[in-house]
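With one protein chain withheld, the remaining protein chains of the complex are depicted in position.
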Amino acid sequence: MSIIEIEGLTKSYQVYQKKEGLLASFSGLFRRDYREVQAVRGIDLSVEQGEFVAFLGPNGAGKTTTLKLLSGVITPSGGTARVMGHVPWKRENEYRRRFALVMGQKNQLWWDLPAQESFLLHQQIYRIDPEQFRRTRDELVDLLAVRRLLGQPVRELSLGERMKMELIAALLHSPDVLFLDEPTIGLDVVAQHNIQKFLKHYQNLRNITILLTSHYMKDIAALCRRVVIIAQGQIIYDGSLSGIVDRFSSHKVLTLLFADSKMPSDLARFGDVLEVAEPKVTLKVDRHVIADVLSSILANYTLQDVSVEDPPLEEVIADVFSLSYNEVTGQEAAQVVTSPSNQ
Amino acid sequence: MHRPSYARVFLTFARNSLVRDMTFRSNFLIEMVTSMTWMLMNLGFYVLIFTYTDSIGAGTGWGQYQFFLFIATTMMINSLVQTFFMPNAEEFSELIRTGALDFALLKPIDTQFLISLQRVNWSSLGNFALALLLMGYSFTKLDYFPSAVQILLYIPYVLCGVTILYSLMITLAATSIWLGRNQSLYDFWFYITNFSRYPMEIYSGPFGTPLRLFFTFIIPVLVVVNVPARLLAMPLEAQNWWLAGFALAATALCLFASRRIFQSALGAYRSASS
Partner (left out) sequence: MYARALTWWTILRICLEERLVYRGDFALGTLMRFLPIVTQIFLWAAVFAAVRAGEGGSDATIAGYHYQDFVAYYLLTMVSRAFSSMPGLASGIARQIREGEIKKYLIQPIDMISFMLLSRVAHKLVYYGVALGPFALVFFLLRSYFPGWPEPEIFLAFVASLIMSFLLGFFLEATIGMIGFWFLEVSSLLFVYMLFSFFFSGHMFPLDMLPQPWSTVVMLIPLQYLAYFPAAVFLGKITGDALVFGLLVQLGWLIAMIVACRLAYHFGTRRYSGYGG
C-alpha cells in the first residue's frame, strides 16, 4: 500500500467580494457577494515510502493547500486521502506524532526564547524518550552545524539559521513523513545549499518520505527524482524532471559557429533567431525539423561548431504553468505542441 | 510512544513564560504595577461611594466591608483568568489571522489545551496578592468571620468561577474563525463580565430582574463571583444552597458547550494564504 494515497481531493473557498466605492461598502454591511475559489480541483496521487517528491507550480496553484490538507490543517470539500493509513483531517494524535510540516518563513518556535527551550517543549509534547531525544537532537544539530546557536533567542538568529532550527524541531520526533512548504524561500544561496545537502543526506539516512514544494529549480533538481506539476488546482504532470522538457518543450536551441565567415542571410526561415554575433548564431528551432534544418545548412555552409540543446528548464516550466489542464491533455492527444512563445 | 503528560507540558509552558517574562523584566514590573494601580483606583471609587451611603442596596447585607470582600473575590477570580487564560485568548485570534494556528494543529496534543494554556502571564498575579490583602483588611474591620465549611467551599467555587469565565472567553475567541478580526469580540467579553462585578441584588425591579435571570441562567456570569463571595461574606443560609448547586451544574455545562463550539471552529478553520 502506498504511504500516501489521494483520490479526487477537492478544496474550495468562499471569498468575500468587495466592490468599489463608498456606497458599496455600506451596502456590504447588509449583503455580501461571494465568489467561489477552487483551490484544489480533484487531485489523484500515490506516493510510495522513501520517495522524495517535488510539487511544482505557479503561485496560487494549490500546492500549499494540498500540503495543508495532507497535514490535516484544513478539511477538504471533497475526495479522500490517507497518509500512513490515517485520514489527516481527523487530526488523530497517532497521526500527528508521525509526520511533520515545515513552512518556509513561518516560525513556530518561541520567539523570545532560545531554540533549545522550544526543543524541550517539543520533547514534552511528543513524549520523546529523553535519551532518544538527546541523541536525535545532537545528531541534527551537528548535521546542520548550529550547536553554538542553541542558546540564543530565536529572534536574534538570521533567516537561514532560524530555518535550520525549524527543521530540527520538525525532525526531533523522527517523523516518517515530512512535508516541506518552500523551505528555502528567502534564504541566500549558501543557506539554500546547506539545507539541500542536509535534506538529501537525511533522506538517504532515514529513508523517510518527503513532499517538497519549491520555486527553486536547484532545490528540485538536487533532491527529487519525481516532479508533480500542479496548476490551477490540478495535476498536469507527474514524472521525472528531464521528462518535462521532453514532454512540454516544442523546440530546441541550436547554436551554430560558421567557418569562413560565410553565413546564410535568410536565417529566419530555419527558425526564430535569438542572437547573431558573427560568426555565431543562436536559433530556436522546432524539434521536429531540427534534422532537416541542420542538413540543409550543412549542405551549403561549413560549420566550425554545432550544439543542440534543450531550452532552459525554467523557461519550459514557465510555459507549462500558463497552460491549463485541458490544454495539456489536449496536447497529449493531438501530439502537436503549441505554446505561447511559439507564435 | 505514549500520550503526552499534560501536567508536565503545562509546567514547561509555565516555566517558559516565566523565563520570557524575566528577560523583559521592566515590562513585567510595569505591567504588574499598572494592573495593581488600576485595581486600587477602582477601590478608591468604591470608598468614595461609601462616603455617601452605608450599604449597597436596601437591606441586602452588603455593607462596606462585605462589599469589599465581594470586590476582593472579583479581583481574585479576574487575576486568575488574566494570568492563565487572557493572553492565550488574545493570541488565538492572532494565530487564526496569521495562519500560525496551523502549527498548533500539527501537534499530537489536544489543541484546546495547547492554545489555552501555552502562555502564562505572571504579572497578573499581583492583583491576586492585592485581593488577599483586601480580604485580610476587610476581616479586621468586620466582626464576622466565616466558618470552616465556608472557607473550604470558597476555593472550589472560585475555580468554578474561573472555569465559567474561561468557557465564555474561549467561545468568543473561537468565533473569530468565522468572524475575522476581533477587537469587538474582546470588548464583548469585557462588557459581559462587567455584569459579574457587583452583587446580584442590584439587579432588581422591572428591568433588573430579567437581567439577573438572564445572567444567572443563560450566560451565568452572575454565578461566577456571587457564589464564592456570599460564602465568604455572609453566614450560610439554607435558601442559598440551590444557587451553590446550580453553580456547579453551570460550570459543567459551560465547559461542555465551549468545548463543542471550539471543536466545531477547528473544523471550519481555513488557514491563511502563504
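Lettered A and B in written order, each chain numbered from 1.
The rule is short, and it goes like this: a contact is a pair of C-beta atoms (placed from the backbone, for glycine too) under 8 Å apart; a residue touches a chain by one contact, two chains touch by 3 or more.
Source: prediction; values computed, not measured.
Chemist: Can you tell me which of B:179, B:213, B:253 or B:268 touches the chain that was removed from the display?
Modeler: Candidates B:179, B:213, B:253 or B:268; residue touching the omitted chain: B:179.
Chemist: Touching the absent chain in the whole complex: find that residue among B:49, B:253 or B:268.
Modeler: B:49
Chemist: Of the listed residues B:58, B:218 or B:238, which contacts the missing chain in the full complex?
Modeler: B:58
Chemist: Which chain B residues touch the hidden chain?
Modeler: Touching the chain left out of view, chain B contributes residues 30, 34, 37-38, 41, 44-45, 48-49, 51-60, 179-185, 187-188, 191-192, 194-195, 197-198, 201-205, 208, 211.
Everything below uses one rule, namely that only the chains that are shown with their structure count from here on.
Chemist: Can you check how far apart chain A and chain B are, centre to centre, with Cα atoms defining each centre and the answer in Å?
Modeler: Result: the chain centres lie 48 Å from each other.
Chemist: Note which residues of chain A are touching chain B in the complex, please.
Modeler: Within the complex, chain A contacts chain B at residues 13, 64, 68, 71-75, 91, 93-97, 100-101, 103, 106, 108, 110, 112-113, 117, 120-121, 124-128, 153, 181-182.
Chemist: Which residues of chain B touch chain A in their complex?
Modeler: 1-5, 8-9, 12-13, 16, 19-20, 23-24, 99-100, 102-103, 105-109, 111, 114, 266-267, 269-271, 273-274
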